[in-house]
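Here it is: the structure, laid out below.
With one protein chain removed, the remaining protein chains of the complex are shown where they sit.
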Amino acid sequence: MLETAFFYLFALLTLGGGVLMITRRSAVHSAIWLIVSLMGVAGLYLLQQAEFLFAVQIILYVGGIMVLFLFVIMLVNLDQAAKERQFVKPWWVALAVLLAIGGEFAYILRTNTGAFRFAVPVEQPPPAGGNTEILADVLFSQYLLPFEIASLLLLVAVVGSVIMARKRA
Amino acid sequence: METVLQHPLFIPILMTLIIIGVFPLLAGYLVLVERKVLADFQVRLGPMRVGPHGFLQPIADALKLFLKEDILPSEADRAIFWMAPVISTFTALSAFAVIPFAPSLYVADVNVGLLVISATSAVGILGIILGGWASNSHYPLLGGLRSAAQLVSYEVALSLALISGVMMAGTLSMVGIVEAQRSRGVWFAFDNFGLMLVPFTVYVISAIAETNRAPFDLPEAESELVAGFHTEYSGFRWALYFLAEYANIFVVSSVAITLFWGGWLRPFPNVGFLEVPLNYVFPALLMLGSGAGSFLLLKNLKSSTQKAVLAAIAVVLITTGLLFLIPAVNQALIGLFWFFLKVAVMVYALIWFRGTFPRFRYDQLMNIGWKYMIPIGMGAILVNAVVGIALANPKF
Partner (left out) sequence: MMSSVPLSWYLILSAILFGLGIAGFLFRKNLITVFMSIELMLNAVNLSFVAFSYHLKQVDGHIFTFFVMVVAAAEAAVGLAIILTVFKNRSTLEVDEVDSMKL
C-alpha cells in the first residue's frame, strides 16, 4: 500500500518534471524541472531497492551533470532566446515522428503484456552485505573489461572537453 | 507510554525533532565561538555586551534577523529566489539523518550512509548557484558561478579521500565504519602506520573548499564580490543560508570524525584499563574545570544580572561534570561526549585556519584542487590499499 503510494508520488514527480522541462521558456527553469524529474527517478530506484544507484543518480546527475548544465546556461546569455519562438519550424515532422514512436510503444506494450509475467522467483534470503557489495562484486569480476573501457571513455571525454574549451592560440 | 518508547520509530523521530529544533541554536553558538576565537587571534575581545562575555549574543542576532525587512529584488526570479535558500538549508540539515552521534543515537543507519551525505552536499550546490542566478545581479551571478566550479572540482578530491576510509572499513554505513574501527582497535587516522593521515589531510582541505570557508572563500570574497551569491539576500532568507553554511561545517567535521577519528569511540577503544581515567575522570575534570573557571571570572563582572547568568552557567557545567561520575549516566552519555568533543576540536581547527591563512587567488584554488589534491588523493588510495592488504596478510 505504502509502496504504491510512493510509486505514484515519484511517478508524478518524474512525469510532471519531464512535461514542465520540455515546455518552460527559460532554460534555467527547464533545468530545474529536469532536476525534479531526476529526483523522481532516484526515488523510484530507492523503491526498487537499488540504493547505490539512488545515491549515484543524485551525486552524478543532480550534483554533477545538472550543475554543469546550469553552469553553461548561465555562461551563455539566453535572455533573448527566451522571448522568441520555442519550437522548431517543421513541427509537423516532429509530431509525426512522435506519434509513430508513441504508437509503436503502445502497440508493443499492449500485444506483449503476456511476456512480462515472470515466474515468481524463489523466495531467497537477500545476500548479506546489501546492494552495494553485490554490485561491486559483479562489477569487478564479471564486468571488469566494460568497466575499464568506461574509464577509458571518461579519460577521452576529459581530454576532449579540455581541448575543446581551451582558448585557440 | 511503554509502547511509544519501544516503537522502532521513536528514537529516529525524537532525533529528527532534536536536530531541527536544537541545531539553529547550536549554529548561533558556533558563530559566537567563531567570533570569540577569531577575536582572540587578533587580540580583541569580540562580543562582550549581551550577557556575560557575549554569551547571549546569538539570541540577540537571531531576533534581529527575524525582525529585519525581507527585500526581494524587483528583477529577481521570485520562485527560484524563494526556493534557493530553502534547498541549501534542507539539504544541509538532511545530512544529519545518517550521522551517528552515539552507539544508538542516530536517525537512520542506511547501508549507503556516506553516499547519502555526498548526495546531500551535491544537491546543496544547487541552492548556491540558483540563489546567485535568481538575484539577477552581477556579483551574485559571478559568486554563484565561482562556487559551482569550486564545489564540483573539490567534490572529486573529497570523494577520493573518503574512498580511502571506506576501503579500510569495508562498508558505507556510518555506524558500520565506527564499528570497524572498534574491532580494529584503532582510529583509522592512525591505521596503516599513519598513512591514513594523508587522505585525512586531503579531506580537510577539500572540506574547507566545499564549505566555502577561508582560505577558500572565493565565492563570497568580500573584497571582490561584495558578498558573493547571497549579496541580494537579507533577513530571514539570509539567515537560512547562514544556517546551511554552519550546518555544513558541522556535517563535514562529523564525517571527518566518524571516518578518521573513531566517531563516538574513546581513544584506545580496546584498552580496558584506560576505561576509568578516560571515560570518568577526564570528562568530569573537563566540566568541573570549566565550571571552576567560570566562577573565577565572576569577580570581573560588574552587572549583577550578568553575574547571575554566569553563575548559572558555572553551576550547570559542574552538575554535568558530576553527572559523568554516575556509572549509569556515564554509559548513556559518554559516546555523545567523545563525539562532540572531537567535533569541537575539528571546528576549532577550521576557525583557526580561517584566522591564519590569507585567501587564495582563484587560479591558485583551482591549481590546488586539480594538480595537488586529486593526485594525492588517488595516490593515497593506492598506497593504503597495498599497505592494508600487506597488513592483513603477513605472508604477502
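For reference, chains read A and B in written order, and residue numbers begin at 1 within each chain.
By our rule, a residue touches a chain if its C-beta (ideal position, glycine included) is under 8 Å from a C-beta of that chain, and two chains touch if they have at least 3 such contacts.
What you are looking at is a predicted structure, and each value in this text was computed from that prediction instead of being measured.
The missing chain, though absent from the view, touches A when the full complex is examined. Interface with the hidden chain, as seen from subunit A, comprises residues 1, 3-4, 7, 11, 14-15, 18-19, 21-22, 27, 30-31, 34, 37-38, 41, 44-45, 47-50, 52-53, 56-57, 60-61, 64-65, 68-69, 71-73, 75-76, 78, 81, 84-89, 91, 93-94, 97-98, 101-102, 105, 109, 113, 116, 118, 120-121, 124, 131, 134-135, 138-139, 143, 146, 150, 153-154, 156-158, 160-161, 164-165.
Following the convention adopted for this analysis, only the chains that are shown with their structure count from here on.
Look at where the CA atoms of subunit A average out and do the same for subunit B: the two points lie 32 Å apart. Remark: subunit B residues 77, 80, 110-112, 115-116, 118-119, 121-123, 125-126, 129-130, 133, 141, 144-145, 148-149, 151-152, 155, 172 touch subunit A in the complex. Residues 26, 28-29, 32, 35, 51-52, 54-56, 58-59, 62-64, 66-68, 70-71, 74-75, 130-132 of subunit A are the ones touching subunit B in the complex.
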